[in-house]
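Here's a structure for you.
Left out: one protein chain. Kept in place: all the others.
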Amino acid sequence: MDIATLLGMLGALGVIVVAILIGGSASGFIDTPSLLIVVGGGLLANLVKFPLDQTMGAFKVASRAFVHKSTSSEALITECMEMAGVARKEGLLGLESLEISNEFLNKGVQMAIDGHDPEFVRKVLNKEINLAIERHEMGEAVFKGFGESAPAMGMIGTLVGLVQMMSNMSDPKAIGPAMAVALLTTLYGAVLANVVALPMAEKLAFRTSEERRNRHLILEAVDGIQEGINPRVLESLLTTYLPENKRELDKKVEEA
Amino acid sequence: MDIATLLGMLGALGVIVVAILIGGSASGFIDTPSLLIVVGGGLLANLVKFPLDQTMGAFKVASRAFVHKSTSSEALITECMEMAGVARKEGLLGLESLEISNEFLNKGVQMAIDGHDPEFVRKVLNKEINLAIERHEMGEAVFKGFGESAPAMGMIGTLVGLVQMMSNMSDPKAIGPAMAVALLTTLYGAVLANVVALPMAEKLAFRTSEERRNRHLILEAVDGIQEGINPRVLESLLTTYLPENKRELDKKVEEA
Amino acid sequence: MDIATLLGMLGALGVIVVAILIGGSASGFIDTPSLLIVVGGGLLANLVKFPLDQTMGAFKVASRAFVHKSTSSEALITECMEMAGVARKEGLLGLESLEISNEFLNKGVQMAIDGHDPEFVRKVLNKEINLAIERHEMGEAVFKGFGESAPAMGMIGTLVGLVQMMSNMSDPKAIGPAMAVALLTTLYGAVLANVVALPMAEKLAFRTSEERRNRHLILEAVDGIQEGINPRVLESLLTTYLPENKRELDKKVEEA
Amino acid sequence: MDIATLLGMLGALGVIVVAILIGGSASGFIDTPSLLIVVGGGLLANLVKFPLDQTMGAFKVASRAFVHKSTSSEALITECMEMAGVARKEGLLGLESLEISNEFLNKGVQMAIDGHDPEFVRKVLNKEINLAIERHEMGEAVFKGFGESAPAMGMIGTLVGLVQMMSNMSDPKAIGPAMAVALLTTLYGAVLANVVALPMAEKLAFRTSEERRNRHLILEAVDGIQEGINPRVLESLLTTYLPENKRELDKKVEEA
Partner (left out) sequence: MDIATLLGMLGALGVIVVAILIGGSASGFIDTPSLLIVVGGGLLANLVKFPLDQTMGAFKVASRAFVHKSTSSEALITECMEMAGVARKEGLLGLESLEISNEFLNKGVQMAIDGHDPEFVRKVLNKEINLAIERHEMGEAVFKGFGESAPAMGMIGTLVGLVQMMSNMSDPKAIGPAMAVALLTTLYGAVLANVVALPMAEKLAFRTSEERRNRHLILEAVDGIQEGINPRVLESLLTTYLPENKRELDKKVEEA
């Protein structure tokens, strides 16, 4: 559960609402047609960019930004080291009885057990990593696309409002409020883009790079296990995936 | 048929029209000279960027964004697996009698039947993929170019209007309407760029990446068939091109 | 002759002039000091970016955007196929009597006739392609640089005008015309950048990529001829450089 | 200790404060709600982009921009040359008694002493470099993210203020001060982004590239020592990491 996403988004929106309320009533900040232009128009313009199923898929991917349970690299390394020990003693077939938590690791080990060539396993896992990343990047792209469409529609809405206001300036008192309404679409677009859509795209990109790192770790581990390299050697290879301060902890555990 | 493109484009334009009508009559939003500057000027400036035949070709390419029937990767994999089975039993020549739906797959298989070297087939297909992508990217570039020319001409039109208005401000009542007309070119440019041209370029880029993925799948399949690798091994290679949840379905079909 | 460049540039400028004339006289749009700032200042600022000889060279390169006669890939393929036929029958020395239209092709063939190693020929031609592209990109860079300097000088001119206007606002009637003049430099900068300089840079980039593709085709052809590969095989390699629909025509000619 | 970071940041902020004081009192420039929107809102929006622990980690990384003690390449080369001498005379095991200042160098030498394969040592050190850079880049990304969120929140705050001001323009005298307050969030955002966050990200990127260069130097040195190449040859390899003028000094020392 990535609490930061929800906390950050609600918090930033809350800060904006507070800023509005300090200045008076919030009623002047709600305008249905403006909302329609920015949210509706933005989503529709985004549909021109991406097919319907990709757009739908992005919402499912979005959940990864909120309720993601990232696999810790430490846990992965520990699991892989155990497997390397088993494989050394009982051969690759000894791995068959183990229960493997990570799906990608499981696929790699299964291929090793099935007797596939190490080079082939590497090739399939590598391809799998690259294609999975391509699919994840699509989710980011949809959010980034909306993060560009929403402010664009906001600007269009403000231009429409300005043109209307300027065509009819007989009542000077009406100019201010009319301009206030015209600016609302720009405000909506800026909030949607900078608090919701673009940060979401960035968080998804972060998750993707995390996943990629973990999957490369697994690829390395499966390769090592299959080649039967010394568990100690494998460990010094895998711990490079941890920041320096976390490796120390690992060492202590190991020495204990 | 990619309904999202048409739906999104008409929908977003509709939302803008509704926003205009809510605020009053739409008549103030139509100005022929402004339209001439943005659409005509934008298209002409784009001609400086791209040769005439490329610009014409882009319109044909654009149809791909509306009526594209994408080849499903699942169908391609199924077809390739069948061919791998045939090739295993009857040799490569056994493929001659098969009817192949996909043109690129057909070319690859034909080259294999003709007895070309696997490495040569890979080289030709790879070159074909890269050059086809280069051609597709030209279509995207034309739309992206217009998506930059249109708002630039819009800004130029607004500047022209502002200069005219400011040179002659004897009648204060005329200032508002004159400025409204001046802003129209910016509005037109923003709509054309953000609802039509740039999203179109993005959709075409999406189609290109989809096509590239499918063609790499085919390249992999032809290579496998020609090398005579085990269909089961080939399958585990090709299914990496599918998202995880779709592979399960595949498995069920296979087990049935 | 690339008619699109001239047509597009004059057309877009014409559209802007028409827009000005519709709104009244064009005399208010001509201001010599403003022109001096944007054109003179822009060219001078560009000299800081690029040496004098590169700037001069760019004007010569610019002609390629207007009067370019692109070598058609079809013609090149036909010529190469003929040469492959001759080389097959009479050996590489048989090529000596042929007249070769394309300079780059000529250099490659000459090197092959001179008995250079195929790998060496590939290396020299490859280096030649990369270095020629680097030189062409310099021409694009000069235009792109001016396309950034001109609007920057335009903005500087407008700021100068605004500061002058605001320091002395005793006569309210003078404010409008003064601001009109101040805006002219922004207008000039926008027109020069978006109708002339940046589109020119883009067209030159297009020509460069076209040239690069043709030269790679030639490299491939010379390599094939020198290695003595089957003309039919060579053809299937070279036709990948053509879009699918043009290959069909080729086939018909061939079958005839 | 990188004095430039602190000096630059405090100096630039001081210059801004002086500019404010010259124009009158600074009291009009402090507005708590505006500060809340830009700093609070900016930090919260940044939490949507990066997980909590990455954000916290970035503050620790930030200290590297202030109190960084960079390892000088000259010192590293001298140390490596000594080690190469020892290894030549006493073998790799002779290195065991040396005290090694740099952690990364220590790891490499330890692996060499432990008898690991040179290729394996290279692979582990290379992986270590790449993964360490990836971790450092995360710190830069957090600062860059805030450098984009802060001005975005500033713009949102200004829009909120403008809408409030325009909805209620009954008192013309209040317009100026209301707009002044509205502009404050834009000012805060611009200062935070351009004086603090973005320059910090740039300094961290500079430190990362410095570190990367030093680590490649070490990788090269360890490799050379393990392969037992001539110290003089190793030196001519390592001194390429120094700018030309610093090499001369080195030579003098050497000749002395």
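Here the chain labels run A, B, C and D in written order, and each chain numbers its own residues starting at 1.
Going forward, a residue touches a chain if its C-beta (ideal position, glycine included) is under 8 Å from a C-beta of that chain, and two chains touch if they have at least 3 such contacts.
Given the structure is predicted, the values throughout are model-derived calculations rather than measurements.
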Contact set of the excluded chain (shown chains only): C, D
Listed residues C:128, C:210 or C:235, member touching the removed chain: C:128
Residue of D:87, D:109, D:163 or D:195 touching the missing chain in the full complex: D:195
Residue of C:45, C:62, C:100 or C:113 touching the missing chain in the full complex: C:45
Among D:107, D:122, D:136 or D:203, residue touching the chain not depicted: D:203
Residues of chain C in contact with the chain not shown: 33, 36-37, 40-41, 44-52, 54-55, 103, 111, 116, 120, 123-124, 127-128, 131-132, 134-135, 145, 149, 152-153, 155-157, 159-169
Chain D residues touching the omitted chain (full complex): 2-5, 7-9, 11-12, 15-16, 18-20, 22-24, 28-29, 65, 173, 176-177, 179-180, 183-184, 186-187, 190-191, 193-196, 199-200, 202-203, 206, 209, 213, 233, 236-237, 240-241, 243-244
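By our rule, only the chains that are shown with their structure count from here on.
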Between chain C and its twin chain D, rotation from the CA superposition, multiple of 5 degrees: 145
Pairs of chains found to touch, sorted by chain label: A-B, A-D, B-C
